[in-house]
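Before I ask anything, let me first share the structure, which is written out below as structure tokens.
In this view, the complex is presented without one of its protein chains, the others remaining in place.
Chains here go by letter, A, B and C, matching the order in which they are written, and residues are numbered from 1 within each.
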Amino acid sequence: MGRAVAIIGTGQTKHGNRREVSYPELVREAVMAAFEDAGITPRDIDGVVSGTMPSMMEGISLTHLSFADALCQVGKPILKVETCGSTGQSLGHCGYYWVASGMADVVLVVGHEKMLEGDSQATMTTVTDPFFHKTFAAGAPGVFTMQAMEWMYRFKVDEEKARDAAALISVSNHDNALDNPYAHIRMRITVDDVKNAKIITYPVRLLDVCPNSDGACAVIFAARGKAEKLCRKPAWIKGLGFRGDEFFYGESDKSVWASATSAAKEAYDMAGIKDPLTELDVAEIYNPFTYQEMIFYECFGLCPRGEAPDYVLKGTFTKDGVLPCDPSGGTLCTNPIGATGLIRLAEAALQVTGKAGDRQVEGAKLALSHAMGGTDQFNGVTIVGSEL
Amino acid sequence: MSKEYRTMNNDVALPYRWSLGPVWTRFFDGLKEETIYGTKCLKCNRVLVPARPFCPACYAEMEEWVEIGGQGTVQSWTVVNNSYYGQVKEPPYVMALIRLDGTDCALCHFIGGIDVSSIEKVRERIQVGTRVKVKWNAEKKASIYDIAYFEPAG
Amino acid sequence: MRRVAMASVAQSSGIESKDTLMDFTFWVAREALAKAGLSRDELGCVIIGSSDIFHSGLSCSNSYDWDGTGAFMKDGSRAEESIFAFIYGCMRIMSGEFDTVLVTSLVKGSENPDNDTCTSFFADPFYLRPVGMNETAAAALQMREYMHRYGVTEEQCARVVVKNLGNALFNPNAHVRKRVTVGDVLASRLVSDPLKTLECAPKSDGVVSVLLASEDKVKQFTDRPVWLKGYGCAVDHFYPGDRDLLNGTLTTAAAAAYKMAGITDPQKQIDLAEVCEPYAFQELLWCEQLGFCGQGEGGKLIDSGMTAMDGRLPVNPSGGVLAMNPYVSRGMYRIVEAALQIRGQAGEHQVGKEVKTALAHATHGFAGQCHSVVILEG
Partner (left out) sequence: MEKPEPRQLKAEVLVPYEVAVGRTWSKFYDALKNERILGTKCGKCRRVFVPPRTFCPRCFQEMEEWVEVGQEGVVETWVLVNMPFYGQRLEIPFVSAEIRLDGSDTGFMHRIAGFNLSDLALVREKVKLGSRVSAVWSEEKEGCILDIDHFKPVQ
């Protein structure tokens, strides 16, 4: 095993429509916040991992080149890592392995997106192949809807019950976002608002789906030995996992979703977690879409297959439930996509170090963070804890 | 299809709205008024052009604005003679790094107002160290093209 | 720190392939596994080196690349450049979490628009892009300064082409294989003065795979492992006008790699180098910054014959990037070629001298904005 690795600082921009600043300025805002949080200077950094979802979103290729100045890391290695929507988790994983390998002591990890500069759904279709799928591409909501339909059919989930549970998830995420000063969408909504919102892709409605946001997130990783010196309360990386299905959507069973299930299992095994529902104190699940959040609960072993709506309706995953999920308001309220997965990790780290402000889950010691990418193809999980 | 084996065209086209931010908005507004703005770093005292929100070396905000004159020296230049998809200008044309008087970096722009029909003719007018001055476009759109090109000053 | 070894390598030719990118990738990745006798089921994880849309037409290309690289249900990731992917693979072994990692980098230049079109998308949309910045234009500006400041001649730059394309005649995978003279180079069509056509790298296809293994595991796969000894990378300022184009960050990247590898005198301790020279003069400039000769002495270096195939420090015996330029994977081609030389398996372009320590270098960005250096040892 490699060296133990901890998160010693995080920084986020205010997420939302940030048309008043240029992309490099947005990145710098998150990086400056992370330096301030960690109490270190840019000189203390040995290397950088940086990434967006795709370059096509903003029409600028290999952004580590144009952001070298904004990251304040000229003369250092800047590795660009990307895996679609799961980019944020993949960035964190690279930061972890870099430090664990012993080749660097302190690594700055930055995820960023200015989704409102491009056309997000048109960009998503450029993930599909030109031979077979591009013609029928339905954007992200279309993919998520197909998966939800398959899941309901497979487990004979009552459509009305799923609808009620999904609406409750939306309401509780929106409520949570009101406690998060960085969140994009901050408004109080009701179950009826969700159920009466405009249909996007049947049965999915507007309030079931995340927004497009501009935003960036920076997380600083440090090796054991250095981490405790630099930071009074580091968040230790306890486990991580990443898996990908086949490229062609139709080749794997998305209702049981092997990549999500195995990625979580890999992380649990490394962290020594056997019963995640009781052992975890908080989870930051990547939830661009309400129905999909329920599939994640099942894949992550938080409830039996097909029973997520029942658990949701009992309040298992609300802020005062057995396992609070997305006290930050989640992806559903904030989605600068290349940063989103890293925001999940940053929020998990804030929770286990007691720094989450109004969104703090009391006494949280062990937290799961997650992101998903591709046309339902990739899942990445990172677990952080307050104890080494 | 241009190839002897089977291919498909896959054209990727997308629309963008790129944010200039306050500093570059002001820089381009300056061009519209025929003024080139740089910013000065109060830490390292360098003047950079185009204006920057922060100093790339010191990472500090660059809040002091400096008006730059339209004259400078050619640091390097090239006659672009090849064609590629999406090229900004019909070749041949001259691109150059120009160190404007009173600045501490080079600005990249075109050199014009000279005969570019042969490399020899360009060499007669342009060398490393040649003095050049800005030539403004009559029609301005608050973009980098408000500067039409730089031309020999002598 | 755990040691990392290259257990097996595989590479495609640089010539235009009629296969889909997915199939093209599969053949090479499978070959690397087969050479080591490792099945995909037993593989630890997969790292992909592939570009996003601007060098493939696919966003989030790890999606499309996943199957061909053998990554189904494996842990894995994708980096946007091949040496990034290679070193990330090494990190995974060094961390102790994995014993084997298959790193594959891929690109089909034949499917993409012009290199200059692709590299113009590195530029910001407000300032550099509208004035036509791309890697070729940046290199031309850099070459002019190089000749002006140090008196390096066009003939000396052309000699790099003569040497590298000459070497490529012995490399069956090379894309450009023809004998040229200094006269041919100087007479070739002007691309972006002072750069001539033959001084600019082509646009090639190329998939390259490396199986990395931990010290304990590598014995199972090969009796000739090649070890990672050093790594360094450094990125320069973005705007070319902010930089001294002749004094970039390669010096920093090389210093980091040398320090890690314990190299104090690169001229003596490095036996061979594979250097990324998409524009001929850059080989000379990079050799200076790698410490193979003094500052401004790159011209003399090529004249001395030291970097020739039979020289004291052969540079690019494979023919380099001038002979084959799969943009995204070209860095890992340098690593693989250096490793083959160490193993004595480079075939017809195997150098005469014994190679124990070799250097591989990659660069991308305007006038070498980002440099990576890897030191390998037998």
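Observations on the model:
Just so it is clear, a residue touches a chain if its C-beta (ideal position, glycine included) is under 8 Å from a C-beta of that chain, and two chains touch if they have at least 3 such contacts.
All of these numbers come straight from a predicted model, not from anything done at the bench.
Although it is not drawn, the missing chain touches A, B, C when the whole complex is taken into account. Considering the whole complex, the residue from B:Leu14, B:Ala57 or B:Ile119 that touches the absent chain is B:Leu14.
The chain that is not drawn here is touched, among residues C:Thr20, C:Thr197 or C:Gln269, by C:Thr20. Of the candidate positions A:Glu251, A:Asp275 or A:Asp358, contact with the unshown chain belongs to A:Glu251. Seen from chain C, the chain kept out of the figure touches residues 17-23, 26, 30, 33, 39-40, 53-54, 56-57, 66-68, 70, 72-73, 108, 110-113, 117-118, 121, 125-126. Although one chain is not displayed, chain B still touches it through residues 1-3, 5-22, 25-26, 28-29, 65, 85-86, 142-143. Considering the complete assembly, chain A touches the hidden chain via residues 19-21, 59, 117, 119, 121-122, 125, 130-139, 141-143, 145-147, 149-150, 153, 199-202, 246-251, 254.
The rule is simple: only the chains that are shown with their structure count from here on.
Across the assembly, the mean Cα position most removed from that of chain C is the one of A.
Note on chain placement: the centre of chain A and the centre of chain B lie 39 Å apart, centres being C-alpha means.
Averaging Cα coordinates per chain places chain A and chain C 34 Å apart.
Each of the following residues of chain A touches two or more other chains: 56, 59, 69, 74, 123, 126, 130-131.
Within chain B, residues 10, 12, 16, 18, 20, 24, 56-57 each touch two or more of the remaining chains. On chain C, the positions that touch chain B within their shared complex are 18, 53, 57, 111, 113-117, 120, 125-134, 136-137, 140-142, 144-145, 148, 189-195, 237-242, 245. Against chain A, in their complex, chain B makes its touches with residues 8, 10, 12, 14-24, 53-54, 56-57, 59. Residue ranges on chain C touching chain A, taken from their complex, read 1-2, 20, 22, 51-55, 57-60, 62-64, 66-67, 71-81, 84, 87-88, 90-97, 118-119, 121-125, 231-238, 249, 252-253, 260, 364-366, 369-370, 372.
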